[in-house]
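Step one of this worksheet: look at the structure below.
The other protein chains are all here in position, but one chain of the complex has been omitted.
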Amino acid sequence: MTQFRRNKGAVAGAIAFLLIILLALFGPIVSGHAYDDVALTVQNLPPRIPGLEKLGIFDGTVQGIDMYELKGVSDKYFWFGTDTLGRDLFTRLCYGIRISLLIAAVSAFLDLVIGTTYGLISGYYGGKTDLIMQRIVEIINGIPMMVIVSLLVVAMSPGLLSIIVAMSISGWLGMSRLVRANTLRLKESEHVQASRVLGTGTLTILFREIFPNLLSSVIVMTMMTMPSAIFMESFLSFVGLGIPAPQASLGSLISDGYAHMLTYPYQMIVPSVFFAVLMLSMNLIGDGLRDALDPRQKQL
Amino acid sequence: MSTEKTQDDVLVVKNLKQYFRVDKKHTVKAVDDVSFSIKRGSTFALVGESGSGKSTIGKSLIRLYDPTEGSILLDGTEIAGPMTKEKKSFLTGRMQMIFQDPMSSLNPRRKVLDIVAEGLDAAHLYHSAAERREKVYDILEKVGLSKEQAERYPHMFSGGQRQRIGIARAMIMEPELIIADECISALDVSTQAQVVNLMREIQEERGLAYLFIAHDLAMAKYIADYVGVIHLGHFVEMGTKEDIFEHPMHPYTKSLLAAVPEPNPRSKNKVVETYDKDALGIDYEKGTKKYVSDTHMVLI
Partner (left out) sequence: MERGKDTQPAVLQVENLRISFQTTAGKLRAVRGVDFTLHKGETLAIVGESGSGKSVSARAIAGMMSENEKIEEGSILYTYEKDGSTVTEDILKFSRKRRAKELYGKKIAMVFQDPMTALNPLLTIETQLTEGIRKHLSLSKKEAYQRGLELLAEVGITEPALCMKQYPYQLSGGMRQRVVIAIAISCHPEILICDEPTTALDVTVQAKILELIKSMQKKYNLSVIFITHDLGVVAGIADYINVMYAGKVVERGTPDDIFFHPRHPYTWGLMLAVPDMNTADDRLYTIPGAPPSLLEEPVGEAFAPRNPYALPVDFEKEAPLCRLSETHEVYSWLEQEEKKTEMPEALRKRIAKMLENAV
């Protein structure tokens, strides 16, 4: 714990991550708007934040012209502006982050539950079991993700569920490989041999002798695969295979904003910035955890 | 071995073979037709260099490996062959092992109390937590540790103390035979003496037998009643301590003894002859066991 705290990057990442979670949870309540309020009267308004507008930024103006005044809605505030359909971007962003966090949670779950167990069993039992299990992994690995998702989108309607199913098929492969490699190494260690000699059952050995000693690698890997999962979902949404309208995800927001990049740049910049910060914070936390949990003591 | 029937044998090994299939063409014959027996309450030292097969014998006997061929009679009962639940439980109650590396033979994430009680846990040898605790405290005292230390974790102990914990873990099962697989090799000289003396004490008190696997001939001489010299998976010579150390016959045994440096600056300079079995035309597989005396066997 103390070593984690010493790593400034990791601490900054952790704080940022926490703030983003809070934003996603409580943002929509505070903003007062809904994510799917279509209102063409207020379309494409730039960001306007009460308080900050007095400083000359986020004041709802574009090149000097007050867009809110222009549209006759000087009484309204859209903190991050609105999109082409007049929906509040701040609220949509919060919902988008929620989706991303959900994806991250699913990814972590898959890694920890499926990936770890698969790797433990494959590595510990070895022999034929390992052979078959690894062939399965290789086959799954060989199929491109895009093909799987496309097929699923055709079979099921596009949406969060199809993405989660796609992830469940292959998202845990990396973790299973990591766990298997570590298990192969750990099962030769003397305390595992001692447990076998003493008659301890296999399941107990796996989860008491082997698993705790790979926990640090597992945690670090999980922290690293979460951003990849978010990125994958964002990419799919960006190319149109992910979250359907009117739902919002960071990827779909960036995609929508991309179309108007030159005219209303804030529509793309805002979700991109949050996306980048989210990914970065997770990576920093992962780095910090890896350094802190590294059993190799540098001194002594 | 001796044909006296005054003490019965706690372990009788006949024609033990342990082969490892490396690939389609190569099989490593780590242990190649080995026979010996250990009398109740005595110490049999298995000496050899690295790659001799001595550690493999230990692991085959305790069924960490499945013997390729051969018979192992523990207390009169056959424990080679397919492993069954009955065999396993018979085995755990009568034969235990102490390992080499004090750093890795104890699970760093478990308390000493749990580590020592592991065998009891696996075989359900107690009726209450209090009983379990009592048994552990008892055994810890026997090995020279205090009951307060049961609540600590392995990293708080020195190498010698960790080996004592390993001994406690093996002893709590009240075995008839303990296989000590190079259990003092990783310790300091003065600590080695401590641990070896403890082992002798326990043997005197409980009538335990030891299979003492080592490469340190001087220590083997100190602790053993019988000695077996192993090279490339075969016993080249076997006998009582006096037979081997005072009247060695096989050229390999002689070369080993000649190579041991004496802590005497004025000792006669021993000629170190390289033992080259191919040059001498020796083929272990074609050799026959010749009994020079009741107790002394040489592979010719």
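Labels A and B are assigned to the chains in the order they are written; within every chain, residues are numbered from 1.
By definition in this document, contacts are C-beta pairs under 8 Å (C-beta built on N, C-alpha and C of every residue); 3 or more make two chains touch, one makes a residue touch a chain.
Model, not experiment: these values are computed from the prediction.
Only one of B:Val22, B:Ala129 or B:Val189 touches the absent chain when the whole complex is considered: B:Val189.
Of the listed positions B:His26, B:Lys85, B:Lys268 or B:Lys286, the one in contact with the omitted chain in the full complex is B:Lys268.
Counting the whole complex, the residues of chain B in touch with the unshown chain are 49-50, 158-161, 188-194, 196-197, 215, 217-219, 221-222, 245, 255-269, 272, 274-275.
By definition in this document, only the chains that are shown with their structure count from here on.
With centres set at the average Cα position, the gap from chain A to chain B is 53 Å. Against chain B, in their complex, chain A makes its touches with residues 189-191, 193-201, 204, 208-209, 212-213, 295. Per the touch definition, chain B reaches chain A in the complex via residues 59, 62, 64, 88-89, 92, 96-97, 99-101, 104-110, 118-119, 121-123, 166, 169, 173.
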